[in-house]
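Submitted below is the structure of interest, expressed as structure tokens.
One chain of protein is taken out of this complex; the other chains stay put.
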Amino acid sequence: MEGERIVALLHGRDRAGLVARVSGWIYARGGNILHADQHRDRHEGIFFQRIEWLPAGDVSEEMRLFEDFAHRDIEMETKLLRSSRKPSIVVMVSKFEHCFSDLVLRCRSGEINCSIPCVISNHGDLREMSEMFGLPFYYIPVEKGAKAAAEAEQLRLIRESGAELVVMARYMQILSENFLESCPAPVINIHHSFLPAFAGAKPYHQAYERGVKLIGATAHYATKDLDEGPIILQMVERVSHRDNVEDLMRKGRELERQALANAVRLHIEGRILTYKNKTVIFD
Amino acid sequence: MEGERIVALLHGRDRAGLVARVSGWIYARGGNILHADQHRDRHEGIFFQRIEWLPAGDVSEEMRLFEDFAHRDIEMETKLLRSSRKPSIVVMVSKFEHCFSDLVLRCRSGEINCSIPCVISNHGDLREMSEMFGLPFYYIPVEKGAKAAAEAEQLRLIRESGAELVVMARYMQILSENFLESCPAPVINIHHSFLPAFAGAKPYHQAYERGVKLIGATAHYATKDLDEGPIILQMVERVSHRDNVEDLMRKGRELERQALANAVRLHIEGRILTYKNKTVIFD
Amino acid sequence: MEGERIVALLHGRDRAGLVARVSGWIYARGGNILHADQHRDRHEGIFFQRIEWLPAGDVSEEMRLFEDFAHRDIEMETKLLRSSRKPSIVVMVSKFEHCFSDLVLRCRSGEINCSIPCVISNHGDLREMSEMFGLPFYYIPVEKGAKAAAEAEQLRLIRESGAELVVMARYMQILSENFLESCPAPVINIHHSFLPAFAGAKPYHQAYERGVKLIGATAHYATKDLDEGPIILQMVERVSHRDNVEDLMRKGRELERQALANAVRLHIEGRILTYKNKTVIFD
Partner (left out) sequence: MEGERIVALLHGRDRAGLVARVSGWIYARGGNILHADQHRDRHEGIFFQRIEWLPAGDVSEEMRLFEDFAHRDIEMETKLLRSSRKPSIVVMVSKFEHCFSDLVLRCRSGEINCSIPCVISNHGDLREMSEMFGLPFYYIPVEKGAKAAAEAEQLRLIRESGAELVVMARYMQILSENFLESCPAPVINIHHSFLPAFAGAKPYHQAYERGVKLIGATAHYATKDLDEGPIILQMVERVSHRDNVEDLMRKGRELERQALANAVRLHIEGRILTYKNKTVIFD
């Protein structure tokens, strides 16, 4: 059996020799590099790298040493993961089940390597399904004028769960700027259009009205600017004049499911770096 | 050998029995229906049909009689084509050659059944290529403050050509409302984005800045509202953080070529009906 | 609210006037045609039609009369469905859960309008999941030399269930010719390759060995010739040298899920006609 692997995500100011120095450091300490992928935004002068290796020594110690090296010697920001970890994600839902059930089944089967400590909803509709899957379901209605209180309760649950990620699986409420700033984990949202087209409410209706020939779905990190966060994944499907709004929704569900699930998987596997409201995806 | 075929495009207020009455009329006159495709927009109460048949009698006479029937008996607007016709299209270009050369080669090979009586450009760049293809090239610069005069000259050429369609093959000037109203033929444009995302200038730069994961191209009828006309075809291609603006342009050229050429083909074959700023495509 | 609709699937020897006669019959009896789509295989001289209408009279009576008309007056084979019916499907599984759970969830949500009276498996692995979904699970091992007995038991369950369709959701056993002849319902299978490439066992391994750049999945009707039945739907996804066999399997699961679910939906909605080992799909 193979030992535990370390994954490092690095980014910082580009300069000559970075690839050589990072790989040289690992090589010198007896590590065996399994994958290394880098990218430079030459216009911005930023270097990005994802590197995965089998360390020769103790994993925790090697991670600590690598972090020191990255900060001190090459001045890179770094995020380190170890292959044995199994992070947890909190899923936020409203009434639609398709993204939720899809995500749960992928976590159960191990396709996405994480656990779901709890489900938070502003509606009671998916309680039964959550319970079928054996997941704790917290119904936190978001009453007019009481959004702050609801969000405080949501944040409390997220903090207690120790979640590494919050997933909005068609959660149909806008999270406040305050929520996003206070949230201890990044938030991934699925928007049911090909952004930046049809941002905002009822994108399938907008798409139908405009008479587009393709519909889309966009998984992105949530930021305070609604539907404006860094895009992770986009998918599209053909439509025609024969498709009414319900057909668009049906076709869209496929796209939403897949875009969201794959975005979550990429995040969990440490394959995403964000900068300047964009993403670098090492897949 | 098979005889000449008639294609009818019909649309009008929906009511019971239209399919039966149209097919019944053709059947009663000994015609042999080869294809029939219909659509109803049930929300708007509009009926659309494309029907193609081999008439038993004289083609011109049958077309005249069918038109009478359509207008009088079933109150449908109708457009009739005969398979022997070979329409002509005027192509407007600027500096980019990819859509232009692609279109010319498809017309030459017969894939699109039309001729190109002339090429109009606001730049001289594609004169050599036009001449290589044996096509008359008219250089009509559009000077500041003299757009009306240039458009008048363009319209004169279009009228003289007898063109059934004007194709903007990456013609990089906005046509005025007056031009579009005066133009004796519909105008198809290719916009190099997935509309309604990135309307306006420099869509590949916009797409790059936004960090989208798919780029697109949209073939549409030109209307006075720029990039707002009825969409005919859209195509997309995946991009990643590795693609810079030049890569987006290269990938986009494929999409533009294909979307434009197929939109022109569909128009020429009488497969497009427009209504309410949308299209019905019978393909 | 709208009344109940009738769907008729017709096919038979092509001849002049069929469209007119079918629509004329419905119109004459006060029916309101909602959709009509037809196809002719001109080489084979076969006519196909799917027509959906709101009858004016009693639905059962109209169905009976239409059937008489179709057989006697226009000599067409016909299959008639009414919109109020909710058919049942038997799902056969082995060890893989992805197609199974996907199908169950779509049936639960109403996306596919059918019920699942029972699940049959040659392995016990999916019992727990079946029970989670509240579905009766029948474990029928297929021992060497005792396949006939196992199939007899399977057929008994299928017959008792009154199923309109049997779905092999990654059921990893070949059904015998005798089974397929005796089965009271058609059988849809999902093959995890782009047929006819990589028929037979371990298609992802075959695809990996060959170094293809796209993988696929094919939903088809099962016939006695393994992987040779009429194809309903095919889907593909890009792969690269970076994808190992496990990656191919992961990407393939998406394709299998969607191809199978959509094939089942098309069948249930009466959108598929088969002839000459091909399908006509009215979607």
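A few comments on the model shown:
Lettered A, B and C in written order, each chain numbered from 1.
Everything that follows uses one rule, which is that a contact is a pair of C-beta atoms (placed from the backbone, for glycine too) under 8 Å apart; a residue touches a chain by one contact, two chains touch by 3 or more.
No experiment lies behind these values; they were computed from the predicted model shown.
Between the chain not shown and the residues B:Glu61, B:Glu75 or B:Glu111, the one that touches is B:Glu111.
When you scan C:Arg13, C:His71 or C:Lys278 for touch with the missing chain, the hit is C:Lys278. Among C:Leu195, C:Ala222, C:Met249 or C:Val264, the one in contact with the hidden chain is C:Leu195.
Checked against the full complex, the candidates C:His39, C:His98 or C:His192 give a single residue touching the omitted chain, namely C:His39.
Remark: the residues of chain C touching the chain excluded from display are 39, 41, 43, 194-198, 210-214, 216, 230-236, 240-242, 244, 276-281.
Against the chain not shown here, chain B presents residues 97-98, 101-102, 105, 109, 111, 132-133, 250, 253-254, 258.
Seen from chain A, the chain kept out of the figure touches residues 16-17, 19-21, 23-24, 26-27, 32-34, 36-38, 40, 42.
Definition applied: only the chains that are shown with their structure count from here on.
As for how the two copies chain B and chain C face one another, over half of their interface residue numbers coincide.
Centroids built from CA atoms put chain B at 41 Å from chain A.
One finds 38 Å separating the Cα centroids of chain B and chain C. Shown for chain B are the residues in touch with two or more other chains, of which there are none.
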